[in-house]
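What you see is the complex with one protein chain gone and the rest in place.
Labels for the chains are A and B, by order of writing; each one numbers its residues from 1.
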Amino acid sequence: MITLSYQGKNTFLEAVNKKSGADVLECYQCGKCVSTCPVSNFMDFPPREIMQMIKLGLKEETQMANSMWFCLTCSACSGRCPREIDIPAVMEAVRHIAIEENYHSDNKQVKNIRKFHEIFLDMIKRYGRNYELRMMAEFNIRTRNLFKDMHLAPKALLKGKIPLGVKSMKSAKAIRKMYEMADKLEKQNK
Amino acid sequence: MARVGVFVCFCGANIADFVDVPTVVEEAKKIREVKFAIDYKYMCSDPGQQMIRDAIVQHRLTSIVVAACSPRMHEKTFRKALSDAGMNPYLLEVANIREHSSWVHQKDKKAATDKAGDLVRMAVAKSIANEQLHEISVPVTKRALVIGGGIAGIQAALDIADARIPVTLVERSPSIGGRMAQLDETFPTLDCSQCILTPKMVDVASHPYIELIPYSEVIELDGFVGNYKAKIRKKASYVNFKSCTGCGACWQKCPVKVPNEYNMGIDKRKAIYTPFPQAVPNKPVIDAEHCTYLLKGKCGICAKVCEKGSIDYTMQDEIIEREIGAVVVATGYGMWDAKPYEEYGVGRYKDIINSLEFERMVSSNGPTGGVPMRPSDGKIPKTVVFIKCVGSRDKAKGIEFCSKICCMYTAKHAILLHHKVHDSRAYIFYMDIRAAGKGYEEFVNRAQVETGAVYLRGRVSKIYQKGDKLMVRGEDAQIGQEVEVEADLVVLATAVIPDKGNPALARLLGISYDKYGYLSEAHPKLRPVETAKAGIFLAGCTQAPKDIPETVAQASACAAKVCGLFAGDTMKKDPMVSTVSREFCSGCQNCVKVCPYQAIVTEDIPLGHGSKEMRTVAKINEGVCQGCGSCVAICRSMAINLAGFTDPQIINEIVAI
Partner (left out) sequence: MKKVTYFPGCSAHGTSEEFDQTVKMVMKTLDVEMEEIPDWNCCGATSAHTMNESLAYALPLRNLVLAEKLSNDTMTIPCASCYQRLKVTKVHMDENPELAKKINTAVVGEGEYQGKVAVKSMLQYCYEDVGLEAIKAKVTNPISGMKLACYYGCLLTRPKAITQFDSPEYPMSMDNIIEALGAKATPFDFKTECCGASFSISDTEVVLQLSGKILEMAKESGAHGIVVACPLCQSNLDMRQPDIEKKFKVKYDLPVFYLTQLMALAFGFPKEKMMFAKHIVPVDGALAHIGEVIEEPKKPAKAKKAVQAESEVE
């Protein structure tokens, strides 16, 4: 049972709307997004329900959901939304709030997805470009799943699908500087 | 010395919440000519009016200012109060401190109050220069024009004609009947549409007070309420209706086939045709766009087989003029084209049809003999998916409003499907079931319980083909699961849109329409069948989507309005009209050019007293004049004055602020 008590203001809704530039209140719960979304099956709350949860101001429940981590930003939903809501932007806003305010889900998939993104960004910070093999290896090590996709490796390597090295860029330093500045900008935004 | 009374209204909280009413009264009292000022909660109420009546007598007032809502609302009420107290009603001025002040300045009470004070000062100043005016009488042409011969037009025409007022009914297609003639059965009672409609169609044809002009369109409307002049273009039918017996030999032999509009293009009709067997008039017309003889000069089969010699290829369009007093517009609706729904594959899949197409299929006089069939292969569908709100309630791809009738006719379609194909099943994707109406909720229940129609709550997101099935994907929010229905046929309840010709028609009639093309009523609640132009009324879906009972009710309401208008031999009219001072008129005729109502003509008068030489001056027909003031503004010699808005009145207003 969820008890709803009116606190004068739905600050969670306001924060999401401001961050996303969308208006969650526009949602009339038709569910077109749910059956459009390729990953709604994997979400514990599909987009339609996330919208309602934001409307109800259920911040904890929304932030602990895995939904926004599964969103692929494929924009299929927003292209079909009869209320013209930028749903991926809403998902992104919820995700960014979760990062800023340190919400951490226990869900293993969410942990993996977050880890992947962290490793990827780390890689770019170091090389300026993506180094695919190292990326895959590091992901497997950090998620303690050493043999994931190993069956693909021989074939992929043999066929030259995944190269062993990376042509890193010259201005890698500039990218590191960019990371610092971007972090500063993010903090300003809060 | 003028003695003005000022009456300031609270309008409950509407004015008082944002305007400090007592302050406005105090400000008014400071004006020299104001001998009495007071406020009251509802000035329009009986006690409020009584205050005005009493004050007029007690304080010997010479003009009255009521500071309240828009004069569109209660000017008449207060004028009547003045008359009742023995005062000329046109000595009233209304200061609109609600729409012009309290409602638009809700965030600044001081500014709103100041502005209300200014508006009162202006009204007081103007009222001092007000003159006694008297209503004008105008003769009325007692004939109504009804545009559109669907159920709305038919009902309006019959009701007006039953009051022994002549009606001219203009219908664009060869037969009256409209959309209702295309329907199979009607909700919520499932009576046969044709069976209840055709008697009315026959009544129209035989009514002594109805002149039916089919296959024609209104092309011009001049004049004003009670005195309109309409031009109607009657398209050449190439058939002499007087001698034609409607035997049908011509259309049986005609070799040219054209998509049949009556059956939504599912089958073909001939180039010479009557739209359907019960057509009224039951005489064929030749479709000039497709007739081989009219296009190429060859064929002529219909003329050869016609025993009465009724075919006349030389017939020309005819312009008919009628003098009329009132117009009822009933141009009906069309179905929204669902092409923008690319995710449904509209246009790519033959087995996606719209509701009106389905309606024709299940009609016993329809192209498939009353059995639904898949357009792709002619198979009888067992699983039919109905999708509601396609284009409706969709501001992204369609239109924002609810089309109102789809919930009910889709329930009907589920029942009809069950009647025609016993081992079939209807799946209905819906967002809400809107079944407000007598017997409507029960009808939806009947669809669910008796026929086992499955209602799934959600908007369909995608349709794709798999084998010979259409896979319809949506969420059923009731179980929080995505579902996919393997359908044989998909029926889209597409949005109800007004006739495409509405904007052009509205322009020629001089009435307004909304962004979708629906014609606008004068007031959404209190004047729902009138337009802002006096003497023009709206019936049926031309104003907004509505079902048959509502359409019929509105049509009858139009008839009542027309009858009311024609109740006397003359009509009363506000005296706010322009007059020309001949001595100042230079005869430049600029006013003639700017008058939007063609109310100004010229006349020749002697140059001087007893002189034989003549000069030309403007002359205003006060019956036609609508008091817009264009002529006053354009007149260089200031020879024209508009009663109620004379120069002294306007100057007083300006000086007051």
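Criterion: contacts are C-beta pairs under 8 Å (C-beta built on N, C-alpha and C of every residue); 3 or more make two chains touch, one makes a residue touch a chain.
These numbers come from a predicted model, not from an experiment.
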Residue, one of B:465, B:478, B:581 or B:598, that touches the chain absent here: B:465
Touch criterion as defined above, residue of A:57, A:82 or A:128 at the omitted chain: A:128
Hidden partner chain, residues of subunit B it touches: 255-257, 268, 292, 298-299, 342-343, 345, 348, 462, 464-467
Interface residues of subunit A (partner: the chain not displayed): 38-39, 41-42, 70, 72-76, 78-79, 92, 95-96, 99, 109, 112-113, 115-118, 120-121, 124, 128-130, 132, 135-136, 139, 148-149, 152, 155-156, 159-163, 166-167, 169-171, 174-175, 177-179, 181-183, 185-186, 189
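In this section, only the chains that are shown with their structure count from here on.
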Intercentroid distance (Cα basis), subunit B paired with subunit A, Å: 52
Partner subunit A, residues of subunit B touching it in the complex: 343, 389, 393-398, 431, 457-462, 473-477, 480, 482-483
Complex contacts: residues of subunit A adjacent to subunit B: 28-36, 40-41, 46, 48-49, 80-84
